[in-house]
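In what follows, a single structure is set out as C-alpha cells and then discussed.
The block that comes next holds chain A.
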Amino acid sequence: MKTREEIFEILKAQFPDAVLGIDASLPTEPLISIDPLKIKDICVFLRDSEELKFDSLMLLSGVDDANGTKTKDEQGHDVITGGTLSVYYHLDSVYLKHRVTLKVSAPRENPDVESVSYVWRSADWHEREAFDLLGINFLNHPNLIRILMPYDWEGYPLRKDYKNPEFYLGMKVN
Partner candidate 1 sequence: MGLLDKEFSEGNIVIAKVDDLFNWARLSSVWQLGFGLACCAIEMMATSAAHYDFDRFGVIPRNTPRQADAIIISGTVTLKMATRIKRLYEQMPDPKYIISMGSCANSGGPYWEHGYHVLKGVDRVIPVDVYVPGCPPRPEALFEGLLKLQEKIRNESMRKKTV
Partner candidate 2 sequence: MYEFLNELLGNQILAMLLTAAVPLVFILLFTLFAVWLERKVSAHMQDRLGPMRVGWHGSLQLIADFLKILQKEAPVSLEADKPLYNFAPVLVFAGSFAAFAAIPFSSKLIGSEIELGLFYILAVSSFMVIGILMAGWSSNNKYSLLGAMRSAAQIVSYEIPTALVVLGMIMLTGTLSLTKISEMQTSSFWNWYILGGPGLSLSKFLLIPFMIIGFIIIYISTLAEVNRTPFDIPEAESELVAGYFTEYPGIKYAMFMLTEYANMFAVSAIVSILFFGGYQSPVGYLGNMLGIHWMIPFEQAFWFISKGLFFVFVQIWLRWTLPRLRVDQLMALCWKYLIPYAFLNLIIIGIISLL
C-alpha cells in the first residue's frame, strides 16, 4: 500500500526525463504529469514492477483543456486555437489496493499520444472513445476508428468549440 508521493518518487527515480512533475496542490488527488510519447514504457513499468503491480486501468479519459486563445468566427461561435488536450489515466492495483492518477497533455493541433492498449486490454475502447469524441490521436493503436458516433461523422463533439452539423443523412440534427 503506497501513497501517491512514494509512487512519484519511484517513478522519478526510474524515468527522470519522462516524468514531468507532481501536482499536489489540488485539494483531492495529487496528479503525476508525464510526457505523452513515453507513457507506454512508464505504464509497462507500473504494471510489471513487483512493488507497484498496477494490473488494471480503471479509467482513461480525454479532456479538452480549452486553454488556447479564443476567437469568434463569423456566426459568433468561438474557436479555440493553441492550448492542449490532455488524457488522464486512473490506475488501480487489485492486489495491493493502491491507486495513482497520471496526466498527459498534447498540443491541440496534432494531439499525438502513445497508445497503452498493449499494456491493458481495456484501454483499447477507452482510447477509441477519446479519439471519437475529442480527436486525440493514439499512435499504433490496433484499430483507431470511431466507436460511439456514426463512422462517417465529421468533427469531434466533446471539444468546447464544437458546432452541431445542420443535417446528417437528410435528418435535421437540432
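A quick word on the picks: all candidates are chains of the complex that A comes from, given by their letters.
Everything below uses one rule, namely that a residue touches a chain if its C-beta (ideal position, glycine included) is under 8 Å from a C-beta of that chain, and two chains touch if they have at least 3 such contacts; residues count from 1.
Quantities reported herein were computed from a predicted structural model and do not represent experimental measurements.
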Exercise for the section: Sort out for me which candidate, 1 or 2, comes into contact with chain A in this complex. Expected result: 1
Fill in the blank from the handout: Residue positions on chain A within touch of candidate 1 in the complex are 148-150, 157, 162, 164, 168-169, 171-174
